[in-house]
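Note that one protein chain is taken out, while the other chains of the complex remain in position.
Chains: A and B, in written order; residue numbering restarts at 1 for each.
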Amino acid sequence: MKPEKTKLNFQNLNLLLICILPVIFLFFGIKKQSELHEKLMIQGIAIDLNHENNNNNYKLTVQAYDFKNPEDKNEPKIRVIESIGNTVSEALENLKKITGLTPLYSQNKIIIFSEELAKNGIIKIIDFFSRYYENRPSVKLRIAQNNAGDFLKIIPENNNKIIKASEIRDLVDEKSDTNILDFEKEVKTPISDACLMLLEKNSQNLIKCESTSIFNYDKLIKIMDKNNSIAIQILKNSPKPGIYVFDYNKNLISCKIETPKTKIKAKLNQENNLPEFDIFIKLNANLFESEQNFENIKSIEINIEKELNNNLKLLCEKVINESTKENCDLFKFGKILRNSNPKYFKSIEKDWKSKILPNIKYNIKINSKISMIGMNDN
Amino acid sequence: MLKDIQKFFFRTETNRESTRSKIKVEESLEKTLEFFQKEFDGGADLIIRKIKIFNSDAAIISVDGMINKDITNDIIKTIVNFNLNFKPQISNPKELYGEIRDKISAFPDQSEVFYYEDALNMILIGCAILVIDGQDSILVFGVQGFEVRSISEPTSEKSQRGSREGFVEVLRFNMALIRRRIANPKLKFETMQLGSTTRTYVSICYMNDRVEPEIIEEIKKRLKKCDIKSIMTSGCISPYLEEEGDLSLFSSVGLSERPDTVCGKIVEGRVAILVDSSPTALIVPYLFIEYFHNIDDYAMKPYFASLNRIFKIIAFFISILLPGFYVGFATFNPELIPSELLNKISLATGSTPFSLMLETLIIHFLYEILRESGLRLPQNLGHAVSIVGGLVVGDAAVNAGLIGAPTIMIVALTAISTFVIPNLYEPIALLRLLFIIAGGTLGIWGIMILFTVVLVNLCSKSNFGIPFTSPISPFGLFGMRDSIIRTSWKTLSKNKNKIQNMPGSVY
Partner (left out) sequence: MNQKIISVPQLITLFMINRLVISMTFGSSSINNHNIWDCIISSLLVFIITFILIIPMMILFKNNENLDITDINEKILGKFGKIISVIYAFYFLLSCTYTLSNFKIFIESVINPPISFLVLLTSIIIFACYSAAKGINAIARAGAIILFLTFFLLIMIYISLFKLIDFTNFRPFFYENYNSLTDGIFFMLSRMSCIPAMGMLLPMCFGNIKKGIITWNFLVLFLMSSMIFLVTGVLGELSDIKLFPIYTATSAAKISKFENLDSLYLGLWTAGIFLKLSLFLNLSSECLRKSFGRKSNKIIIFLLGIILIITNMFVKISNIMSGIFDTRFLFFMTIFTAFLVPLILLIIKKISKFKQEPEI
């Protein structure tokens, strides 16, 4: 049987589709796409306010890999490039004009804002980064003491190699770190606020990242020191707040605090119609070192636990006091109150941060457990 | 044996027989010889040995190289001895013919034919014929004795624990290899002649009680439609067994050189088609998942066999998708690659002059050229080619900075993965190139679109009413026990695992 010649043969049409169209159409899709090595693989971005020129607001320092001119076969060349622009996106655009390479943001590890910039508000910049697809929402954010750009070009004295952006990122435990999405989540909600870790540099060019800077909306308002940061981490339920050193019978004891479980409950005081919060904290602490040898472990353990509870309670109270005084709702009191008393909260929602928050009352109960004592000398 | 041949010979329908009317054997020897000489047109391999039996002229006709000369000599000797030892009491050639047929040549494979065409066919398949002047029939002796390759392990389908026998080029031997494994009268062979020029014998082989008669009818119908002139290999008729209008890259006709594999399939209700002069049997209906099966799977422990199959499937996906993903991700979606890996890739491609897509395509072309050259060359030269290929393309190109080392590695990994499923080489080679182009032009979007198209193409395929992708989609738990995984023999032998029971089958 021969197929009728008059009819259009769809078998051939299928064949055409299978073989030719894909190839032709896909080739039409080719746009000038820069190859991997023609890209400037950005590792870290530091943003400062520009004081030199009035026309340009921002000064950007970028740490990036340049694969076109590698140093040797195994290591790409790390370049630190500075550019200025009226906006951050303009400054980033200028990178191409400076280097001739297309910037690639998807491998970016960290964005550092200078303290000065953060005090003026960073929401516009965050907006840009969260809008731009290539920028991943998992990029970590930091505030830098003084100049942000300096942190991306540090060369330690004992080593000739520049400190990589990924190394700066890894100073903070990943689970308790804040990325763009987390920050945006808190800032874009009118009843909660965010905090970011602060980068500090000592005279020997060593970086440390212990303190926390707290924000009201998108503006930096206060910097909390190391111990306060631990309290913040505990209250924020971070899995690894860090090592806390305190005084016990005139001896320094250091504890590694782990897996705090913080529960905050809101209730309304019927008399003055103000919210009250009960904060229960349960945490594990590992005794790391002490200057004293313990004899009766059991009783001392209980004593240390008590001392630790007291110390941490004072710290937490201090942190909550200081932050609420600045109208900063770091610990989601607003959200908790809204979820438990929606009608009441709706009536005070507008005044929540300005009037109610600084006056809230709270009770903190801390239950710490020292699980690893280490050794005794008996 | 001769009677067998004759039996199916008379049943077969060839184009030639339908067009020509048969000519009866004439009594005159002269005319008979004239006929054969005319048919062979003075061909060098036609042997006509004229002898005299008593007073009658006679001739033994055969084709050179197709007969066993010892047996033929024996037959001639008996006839000639008869001539010498006995007094001439037989005057009539017909009497003489009868005497020779019934008494003298007591040869088991012996028959008589009455038409020239039949006699001609007998000669062509290696028989010798005896023509006696004045007799209107011809005596045929089955003395086939051509040189054949001995049965050996198939090189393309080796097995660790299966039998070491493989099909050979002779249809009869192959049929015997199958019959020896299935000693069941339900096993049926049906033979027909295909190819208007070569008139090759093709045998359909199945279990009578396991196959739906519709499938057999359909196979016969399709084979009869086959209007090919010459059949040199089983691959020639496999397109005719596919569904009409099927332009898929994948073939739904299975191939095997192993009698044990073929027997396994026959027992499951499939039909094997053996082609004379080809050591490869065709198996229909064939499922996509069977490409990943191996006779060794059934000899191993089920957990290991299942693991093996899963690895093979992964290797299949690696071999078609990996280069495409590599090009697509590195060009359009570098965010998907972990940074350390991306650094390595960028470092390697940093010094190369070509774009990543072009680079991958070039190495693929080079690889295909090397493969093809190594395949057809004598074995010693083949080694040389692989050394040169490995050294020049692999090492020197990377050192010279022409091609990135990760690209070489990707192509090598892809190539090795392909060898895991040698039967799928053809579609894989083409799809790989398409995926590289798709990935290099539209990134992950292009790859996903092409992947879905291939998937739809694969899923739309069905042969003899059984979906090609069964039992994965349409899904059937019953069929899954011997598909991606293999359950133990205890489970497998519980129910009749017939191919017609696959989900989505129309039977």
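Quick notes
To be clear about the criterion, a contact is a pair of C-beta atoms (placed from the backbone, for glycine too) under 8 Å apart; a residue touches a chain by one contact, two chains touch by 3 or more.
Model, not experiment: these values are computed from the prediction.
Of B:72, B:144, B:469 or B:500, it is B:469 that touches the chain left out of the display.
When you scan B:232, B:387 or B:456 for touch with the missing chain, the hit is B:456. From the set A:86, A:120, A:138 or A:367, the residue in touch with the chain omitted from the display is A:138, counting the whole complex. If you put the hidden chain back, the residue from B:442, B:466 or B:502 that touches it is B:442. Looking at chain A, the residues touching the absent chain are 10, 13-14, 17-18, 21-22, 25-26, 28-29, 31, 33, 106, 133, 136-138, 181, 184-185, 188-189, 332, 335-336, 338-339, 342, 346.
On the side of chain B, the interface with the absent chain consists of residues 332-333, 335-336, 338, 441-449, 451-453, 455-460, 467, 469, 472-475, 504, using the contact rule stated above.
The working rule: only the chains that are shown with their structure count from here on.
The mean-CA centres of chain A and chain B are about 65 angstrom from one another, to the nearest whole unit. Contacts from chain A toward chain B in the complex involve residues 11, 14-15, 18, 22-23, 26-27, 29-30, 33, 35-37, 39, 41, 65, 67-68, 70, 73-74, 76, 104, 106-107, 109, 134, 136, 166. The residues of chain B lying in touch with chain A in their complex are 245, 247, 330-332, 334-335, 339, 342-343, 345-347, 349-351, 355-356, 434, 437-438, 440-442, 446, 450, 453, 457.
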